[in-house]
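What follows is one structure encoded as structure tokens, with my remarks underneath.
Note that one protein chain is taken out, while the other chains of the complex remain in position.
Entry: subunit A
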Amino acid sequence: MALETDTAAKALPTGPGGSSRNARHAWKTVKGVLGVLVAVAFTFLGLLAITFFIGRVVPIDPVLAVVGDRAPRAVYEAARIEMGLDKPLIVQFFHYVGNVLTGDLGMSVSTGRPVVEDLKRVFPATLEMATIGIIIGVLLGVPMGVYAASRQGSLIDQVIRVVGLLGYSVPAFWLGLVGLALFYAKLQWVGGPGRIDIFYDGVIEPVTGLLLIDSLLAGDTEIFFNALTHIALPAAVLGFFSLAYIARMTRSFMLDQLAQEYVTTARVKGVSERLVLWRHAFRPILVPLITVIGLSYAGLLEGSVMIETVFSWPGIGNYLTTALLNADMNAVLGSTLVIGAVFIGINKISDVLYRVLDPRAR
């Protein structure tokens, strides 16, 4: 993507609209946006190529992978014709891209419904958990990183460093299980697996699909608090992983800033340490932090696959693993595609935000 903007910058002096500065600026912006869009389009096409490759080329018998080995002969033949396996690969690929663009991801063998409908149903649950997770991660991780940087080399800094590394070395599913054993079974502080206690299930009509918001909209605080005790633990576990990453990056950004001369100047002038940290050093790192938070939010989608399996959380991760175990290939590829697309989307958005917000990157 850097490539496109480079060429845009080089084309600038000879580009049309060179007469006035404003027009030139507008042209540059348009070109930049076009470049990003083209790059995004290519990335999505690449993503489709990967899922197509996984679905049609890797399995020895793609039909069997889709219908399962217990399917009757007639179903097998119908699927074979429907998948167009008699046609050349490239034709099949374009057919596949067309299907995806029109919102057709095929039928799920395990639920018997179109994969798109299933995904629409399960996605809000994941979104809800990941959002609370990232809020926990930002609220705790940023102050931890700033604090560690301000006390570089101290014991607390070492502790925060190790916490940061633990984020890379603790299996998410294991932490979830240990959390369940401790906080649910032993201390009974939180609700068990699932989004809500079983006797509340289906009471609230889904509006947004986000249970916390839906229950508030319905004015049912009892269900709201029940849902809160259920989401607390999985979201906290997810939050730990974003916290570890955010704290690590914040610390590193802050150390860069604190080593600069303007910080020394501020200190010499007698500015209090608090102000030096939060007003002087912290402001410039806000922009790169946005990218880090975006990346971490996208990473939580990945983490949620494991966490949802442990907590029987009815989100996209659980849907994906269930599909994996049933060899339900359409559902697997559909979820992969959606997770990949959201992942790429968040990455690109934080990338664009970075350029818009940081005057040096413009």
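Heads up, the rule we're going with is that a contact is a pair of C-beta atoms (placed from the backbone, for glycine too) under 8 Å apart; a residue touches a chain by one contact, two chains touch by 3 or more; residues count from 1.
One rule holds in what follows: contacts and distances are computed from a predicted model.
The chain not displayed here is annotated in its UniProt record as "ABC transporter permease", chosen from "DoxX family protein", "Alpha-D-ribose 1-methylphosphonate 5-phosphate C-P-lyase PhnJ", "Cysteine desulfurase" or "ABC transporter permease". Summary of contacts with the chain left out: across A:Trp27, A:Tyr76 or A:Phe343, the touching residue is A:Phe343.
Touch with the chain omitted from the figure is made, among A:Val33, A:Ala49 or A:Leu139, by A:Ala49.
Residue A:Leu166 is the one among A:Leu166, A:Val203 or A:Leu275 that touches the chain not shown. Remark: the residues of subunit A touching the chain excluded from display are 42-43, 46-47, 49-51, 54-55, 58-59, 65, 165-166, 168-174, 177-178, 180-181, 184-185, 252, 255, 259, 298-299, 301-302, 305-306, 309-310, 320-321, 323-325, 327, 329, 332-333, 336, 339-340, 343-344, 347.
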